[in-house]
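Here the complex is missing a single protein chain, while all its other protein chains stay put.
Note that the chains are named A, B and C in the order they appear, and that numbering of residues resets to 1 at the start of each chain.
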Amino acid sequence: MSSRFRASCLAAAVLVAVLVACDREERRSRSKPIGENVPAGATPDTIYAGGGPGPALDPRAALYDNNAPAIADGQQLYMRMNCVGCHSHGGGGMGPALMDDEWRYGGRIDQVASTIAEGRPNGMPAWRGRLTDDQIWKLAAYVRTLSGQPSKDSVASRADAMSAGAPQTLTPREPAHTSDSAQQ
Amino acid sequence: MTSRRAAAASLPLLLCACQYQTYQSALGDAGVEDRQFLILFWIFFAICAAMYALVIAFLVAAIVRRRRAGNANVVESGRHHESHPLMRTGLVCWTVLVSTGLAALAIASFIADRSMAKAAAREQLSITVTANQWWWDVRYNSSDPSKTLRTANELHLPVGVPVRIQLRSNDVIHSFWVPSLAGKQDLIPGRDTDVTIVPKRTGIFRGQCAEFCGVQHAHMALVVNVVSYGDFVRWWEHQLQPAATPRMPLAQAGYNYVTQRECAMCHTIAGTPASGRVGPDLTHLASRRSLAAGTTPMGKGNLYGWVADPQSMKPGSKMPTVGLEPDELHAVVAYLETLK
Amino acid sequence: MSDAIRRSDLLEGWRRRAGANEAERRAHEEEERRLAELRKKIARDGPKLKGAKLEARLMRSWERPRGIVGWLATVDHKEIGRRYIVTALVFLALGGLLAVLMRLQLSRPDNNLIGAARFNELFTMHGTTMMFLFAVPVMEGVAVYIIPLMLGTRSTAFPRLNAFSYFMYLFGGLLLWGAFALNIAPDVGWFAYTPLSGPQFSPGKRSDIWAQMVTFTEVSALSAAVVLVTTILKCRAPGMTLARMPLFAWAMLVVGVMIIFSMPSVALASSMLISDRLVGTHFFNQWEHGDALLWQHLFWFFGHPEVYIIFLPATGFVSVICETFCRRPVFGYPVVVLALVSTGILAFGLWVHHMFATGLPRVGYSFYTAASMTVAIPTGLQIFCWLATMWDGRPRFQVPMLYVVGFIVTFVIGGLTGVIIASVPLDLQLHDTYFIVAHFHYVLIGGAVFPLLGILTYWFPKITGRMMSEGLGKITFWMIFLGFQLAFFPMHIAGLSGMPRRVYTYPAGLGLELPNLLSSIGGLVVATAVLLFVINGVVSLYRGAVAPDNPWDAASLEWAARSPPPPYNFAHIPVVASRTPLWDEKGELPVVTGLRVDDKEMLTTTVVAATPEMREPLPAASLWPLIAALATAVLFISSIFSPWAVAVGAVPVAIALIAWFWPKEIKREPEPVIT
Partner (left out) sequence: MARVGRSWIAAWSAFLLCSSPAGAQPHAISAPRAAPPDNGNWEMPGKNYASTRFSAMRQVTPANVRKLGIAFTFSTGTNRGFEAPPLVVGGTMYLVTPFPNYLYALDLTKPGAPAKWTFKPKPAAAAQGVACCDVVNRGAVHSKGRIIFNTLDGQTIAVDAKSGRQVWRTRLGNIQKGETITMAPLVANGKVIVGNSGGEMGVRGWIAALDEGSGRLAWKAFHTGPDRDVLIGSRFKPFYAMDRGKDLGVKSWPPEAWKIGGATAWGWISYDPALGLIYYGTSNPGPWNPDQRPGDNKWSTGIFARDVNTGQAVWFYQSSPHDLFDHDDINESILADIPWRGGRRPVLLRPGRNGFFYVMDRRTGQVLSATPYGYINSAKGVDLRSGRLIPVKEKEPRQGRVTRNICPAAPGAKDWNPAAFSPVTGLVYIPHINLCMDMGAMEANYIAGTPYVGADVKMYAGPGGNRGVFTAWDPLRRRKVFEIKEDLPLWSPALATAGGVVFYGTMDGWFKAIDARSGKLLWRFKTGSGIIGQPISYRGPDGRQYIAVVAGVGGWAGAIVSGKLDPRDPTAALGFVNAVKDLPSKTTAGGMLYVFALPR
């Protein structure tokens, strides 16, 4: 292996590290510009006949998916907007568990955002118009941490609250099945 | 007052401090605690200034003596390990002087501290202040729970009445500090702290969070309005009134928006369905002096700016930029302005 | 030293056990014979071996290998000390740059030059850099460089540990500033109070980077402290009893012990923080009966001594400069020594005065008020001794001495404001305001940076072999001195007028505009002056007058070595009979002989009386300290990301340490050194 090759490998690695780091730690205090919003069309996977490919991931997902400040904001919103009242700290209660591998309406961030925004018939209220789109995306980003979806570098181990289960930094990543059987 | 004169005589630079506004100044002298602080401060100042003068005098003397000794760059041989006997006497005197001075200061400090602690015992009004990132939740406690009053970012205090302020925090450590009235006290999650204030004169005083608490630590102020007892009781009664239903169509539209949409998720407006507890209580928002915990003065223009895009006024604030349409914005501001 | 003792003890034991066995006894005799042969071949310095011949032989055994590997592998305390100083000065410049940026932001009310989040990063980086990456390391660096010279020995004890300590410091600094470059700088203040720095309120890795940076500098400082304390206690020139030891060595001895006692506290705290953040422990979670104040106790138990760890070496500098430039020994040597020691002890009883506003029991506070005031007594005594030295001596106001005068004028203000804020009722108003900012900058810049700049000017010829420009130096001094007063005095007034610390902006109309504007102007002046100092240094490095061995006609042993000193420092180890050997011995210093010249060896002496004890073989240059530091760095940094890194990362660290400590061939040389 030539030293130049090694050097360029190193440079590439550093660059990746830089980009990843910037992405995961970037703080965005501004919401999305007016006019952009949560995709209403991010429907559950199960809608697609034969389980064929759904639509491409919403490009805005990247801004939230592994972004630590967004997840932290989402965590606070999860507590304050009473998500915790129904879904507890992921284990569920009035609402279904969010830390397991069953996603009735799809576990992709845009699908989760869409579920939050539009509500779902069996009791999930619609939050569009009650939360801003930015908040909904952040919530969706946090919800995915409950089943260990995002990178462990961008999640908080715990909140300053009663200890509720294993630290999120150690949550194993659950495969995201959609589950018709979970639906009633 | 003698202490003030002593200060004026001691250092001209500090004089200009007295000319400044006492709105948010430890030299404000508007509370019993702050008065104690000032007396003690000037005592310390005088003694320390005297000490400093002594050191500088010694330094000047040493330099002047050197000039007399000439410019010889030689090490004294033989006797140079021995010290001048005068110096040894000086050392002993210096030690005694320093120790006495410090002991005197420590005793003064202790006496002042005790008298402050005694003052803290006589509470007549109890207020609970809960700090949040980055605003103050204020609850006036009453033995009659239905007279409990919740407001935010603004304290009204009756003059001359010892007020015990219980301090709590919902998130990180903050510090409650209204310099003109009293010293600071931290608000620590999981711990109960309190501070007792006895305002001495009416007026408006500004306080500010004094412990670094995150992005918007700089914009976490509160206004303290010290008023006469009668005014205070009237203010309390007024604040207990629920918000009036607006009559103007524009404000009515604003009412509908505020109570049904994003705003109601976080804010309470008594008398309406909006009962959120995440953000400040807005029931009498328009009667307050500042907006967003002292970020900006209350006023129509600032209200527009704040509601339209809080994130540019106070970046990182928990209040999101909702992205209201212009007609919604007009309506919401029109409604908020009715919340006197 | 301890290695040698242990080895000979082992040998003795082995011999006793083996005595019963006749065959082994014969083998032993054979070995003795072989050693006797060997002994004849071993070269030592002595009356016959001296001058250029001696130096050439010493050079051959002490020189490090050439090339980049040799550069990385060096264990020469002077090279390490130089690196320490240069690195710390680079961090000083970086931290100062941040300060300038902050002052620009604060020059006007409601300024929007730098955003809130960025400003928080700036003051966090500034405080962390200055405390952890500049102030402590630069003192250690100067000490690592000068202490062996001052004590008349050839190296520090544990030279490899010394190299390791530098690398750990460097990696810690790179971690922090690398994070800053990657926009993941910590933003929770240099004190990182929980719960703000905890998992919930500091998302991402910013706080972890801070905490791990602290761990790096802790390991580094602890290593350096062990090196320095051992060097000072065991490696002094024969005859340099504790009572004849230079005051700077005394200061570093106290500081070393303080580091050993205080740093574990913050290392513990930062580890707790990391584990709270990484694996969700609840040390600082009040919900699960942890405590946010636990952090403050642990942090300030380190944090307050830290101030003295920075300040005490500076008092050593002042004593050194005073002695040389006042042309007499420092007045009241025992008083100064006792003051140093008592300050070091009292420093551990003050931490609660950082927590007067936290609502701990109020009567208890009074004890800390008293303790905080008591610590003013030893400091006051030192001030008196220096003034008395000046008064009784014949001071010569060259640049280093000017800094001492600047130090006294400035530091005493900081000390007296310190007395003011030691009082609970006063502190409750002044705590966390710009009054405090003013206070500790008076103490740390006035009390530590001024003497540091003085001592750098003073030792510059020793380190580089060239003098710094006196004229430029005087201009620099006056700019720094006046600029400093302009920058920091108005902060007292800003604080009294109600300006809290760590705010990125303040509203107009509170009377804060003028003090802040003055501070900003002053800040720019200081920054310019520091730039001038650097220019002076760089220019003098190449163009300065060539320095003789003892340009200031100073009294301590470092001036007996060449400027700059050769790798072995002294051709012969000097013998000392007074506190000011170079003033008292007008001719050549008496020396001891008998140390090997064909290998690296140094003389260890007894702790109190400094009578020679044994010859200590020194290790050669080695890459293992660097490798060990790299492995440790990998462990620390990756443990930010995964708890498994601690387990996995421990393997390379263990390998590096085993290689580092792998026993070399035992060379048995039991006979005592001839004095």
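Everything below uses one rule, namely that a residue touches a chain if its C-beta (ideal position, glycine included) is under 8 Å from a C-beta of that chain, and two chains touch if they have at least 3 such contacts.
Bear in mind the structure is a predicted one, so any value in this text is a computation, not a measurement.
Engineer: Which chains here touch the chain that is missing from view?
Structural biologist: By the stated touch criterion, the chain not on view contacts A, B, C.
Engineer: If the hidden chain were put back, which of C:Gln286, C:Thr417, C:Asn569 or C:Thr605 would touch it?
Structural biologist: If we include the chain that is not displayed, C:Gln286 is the one touching it.
Engineer: Return the single residue from B:Pro85, B:Pro145, B:Gly230 or B:Pro326 that touches the missing chain.
Structural biologist: Checking the options B:Pro85, B:Pro145, B:Gly230 or B:Pro326, the one contacting the hidden chain is B:Pro145.
Engineer: List the chain C residues touching the unshown chain?
Structural biologist: So the residues of chain C touching the unseen chain are 286-289.
Engineer: Residues of chain A in contact with the chain that isn't shown?
Structural biologist: On the side of chain A, residues 79-82, 84-86, 88-97, 99-100, 102, 121-125, 130, 161-162, 164-166, 182 touch the unshown chain.
Engineer: Contacts of chain B with the missing chain: which residues?
Structural biologist: 141, 144-150, 168-170, 189-190, 240, 242, 264-266, 268, 270-271, 273, 275-278
Keep this in mind: only the chains that are shown with their structure count from here on.
Engineer: With chains as vertices joined when they touch, what's the shape: line, ring, star, complete or other?
Structural biologist: complete
Engineer: Closest chain to the overall C-alpha centroid, by per-chain C-alpha centroid: which is it?
Structural biologist: When every chain is reduced to its C-alpha mean, the one closest to the whole-protein mean is C.
Engineer: Which pair, B-C or A-C, has more C-beta contacts?
Structural biologist: Of the two interfaces, B-C and A-C, more C-beta pairs touch across B-C.
Engineer: Could you put a whole-Å number on the gap between the CA centroids of chain B and chain C?
Structural biologist: Each chain's C-alpha centroid was found; their separation is 38 Å.
Engineer: On a C-alpha centroid basis, what's the spacing between chain A and chain C, in Å?
Structural biologist: Chain centres of chain A and chain C, defined by C-alpha means, are spaced 47 Å apart.
Engineer: Touching at least two other chains at once: which residues of chain B meet that condition?
Structural biologist: Where chain B meets two or more other chains at a single residue, that happens at 171, 189, 215, 315-316.
Engineer: Can you list every residue of chain A that touches 2 or more other chains, as numbers and ranges?
Structural biologist: Each of 27, 29, 160 in chain A touches at least two other chains.
Engineer: Over in the complex, which chain B residues touch chain C? Could you list them?
Structural biologist: 13-14, 16-17, 19-21, 23-27, 33-34, 36-37, 40-41, 44-45, 48, 51-52, 55-56, 58-59, 61-63, 65-66, 69-77, 80-81, 83-84, 87, 90-91, 94-95, 98-99, 102, 105-106, 108-110, 112-113, 116-117, 133, 167, 171-173, 175, 177, 179-180, 182-186, 188-194, 206, 208-218, 221, 294, 315-316
Engineer: Which residues of chain C touch chain A once you look at their complex with the stated criterion?
Structural biologist: 117, 182-184, 195, 198-201, 203-206, 276-280, 282, 285-288, 641-643
Engineer: Sort out for me which residues of chain A touch chain C in the complex.
Structural biologist: 17-18, 21-22, 24-27, 29, 68-69, 71-72, 75, 152-154, 156-163, 166-170
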